[in-house]
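This report refers to the structure that appears directly beneath it.
Heads up, one of the protein chains got dropped from this complex, but the rest are sitting where they should.
Up next is subunit A:
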Amino acid sequence: MATLQFELVAPERILFSGDVEAVMLPGTEGDMTVLPGHAPVMAMLKTGFVQITDHENKGRRVLIRGGFAEINQQTVTVLAERATPVEEVTPQTIDQEINELELHRDASSDFKVREAADAAIAQLEEAKQALKF
């Protein structure tokens, strides 16, 4: 089966680089799965899981907080602002982040900022549910 080259880059390190069969990205306008031969797209990403499907159908999930994806026919590059492999995510870290976001939201009077923070909090809660903490 055809593969595409996938790279997940965080500011401080490269989290994943290699051939994959498919990746699922949490786009701001909805989740999408990218298969080889996808039309070129640039998309913003929201908080959520990037789901990587390797060769032998082995899944791998990475939690990202916002980012950007550049999709070409053969390559997909995700620039994630903050990314943590699922194995490294703990309920405490998520709770801490929700806390931070809440503080951030309460400190700001800008409607847009509040809305964005609310959405991010909801997504983190969802992520927590998904991980069954």
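As a convention for this text, a residue touches a chain if its C-beta (ideal position, glycine included) is under 8 Å from a C-beta of that chain, and two chains touch if they have at least 3 such contacts; residues count from 1.
Note that in this section contacts and distances are computed from a predicted model.
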I want to check something: the complex is missing a chain, and I'd like its UniProt protein name from "ATP synthase gamma chain", "Molybdenum transport system permease", "Iron-dicitrate ABC transporter ATP-binding protein" or "Pimeloyl-CoA dehydrogenase large subunit". "ATP synthase gamma chain"
Of the listed residues A:L35, A:L79, A:I98 or A:L131, which contacts the missing chain in the full complex? A:L79
Those residues of subunit A that touch the unshown chain are 7, 9-14, 27-29, 39-44, 68, 70, 72-73, 77, 79, 81-82
